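With one protein chain removed, the remaining protein chains of the complex are shown where they sit.
Let's turn to subunit A:
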Amino acid sequence: MFDFLKQYYPVFVEGTAQTIIISIIGIMIGILLGLIFVMMRLSKIKFLSYIARVYIAIVRGTPAMIQVMLIYYTLSKVLEVPQIQFLGSGLDRVIPGSIALGINSGAYTAEIFRSGIISISNGQTEAGLSLGLSDRTTMFSIVLPQAVRNILPALGNEFISLVKESSVLFYIGVQEVTAQALGVGGTLYDFVPPLIVAALIYFVLTFILSQLMQLLEKKMGRKYLRSN
């Protein structure tokens, strides 16, 4: 059933590499946007907070597929990306695609950050301020590190769902795992085996990611309890 792999495995390797790359870029952009938008969302400046709410509401209320296509077609009008091939896809597709993943993930990440920040007692902020620290130092050195520790499980879930959702980039022609599997299926006139391979690849990727997140959680949790 899986004999085709002998011939087609390089295609899956390429697709897996592509999926990993777009996921990493998407996660990084998502974290950055999440941080920016959570600061705006919690800002005392009403206008900034409003913008952040609108962004979050739009991203959460519309399908990722449509977001990706909208961003791809919009960006391809304004951005001149040279048509360099990268792991079987044009950079003119990979770059807008990864940005779209990041923009999508940023909204969820912002909400996760917000729940984490709210979970840290006001006493932490007050202790920081009472020592003469600035609002910014108090946020970035006192509150956020603790918030991040509390939200690691939720962040892990978000990263995992981003890896899986990255398959929507298939719609704009990025040759990630799903696209490659469908391509192979087309040549074989049988979609089931290559899709099973793709599913297994996603499973292995998300499994590794969740193990890494658990490791990180354990490490941070243990540290807090050191007694001398």
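Methods note: contacts are C-beta pairs under 8 Å (C-beta built on N, C-alpha and C of every residue); 3 or more make two chains touch, one makes a residue touch a chain; residues count from 1.
Just so we're on the same page, contacts and distances are computed from a predicted model.
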UniProt protein name of the chain not shown, from "Rab family GTPase", "Dimethyl sulfoxide reductase anchor subunit", "ABC transporter ATP-binding protein" or "3-isopropylmalate dehydratase small subunit": "ABC transporter ATP-binding protein"
Given A:T74, A:S130, A:T187 or A:Q211, the one touching the chain that is not displayed: A:S130
Interface with the unshown chain - residue positions in subunit A: 121, 123-124, 126-134, 137, 141-142, 145-146, 149, 223-228
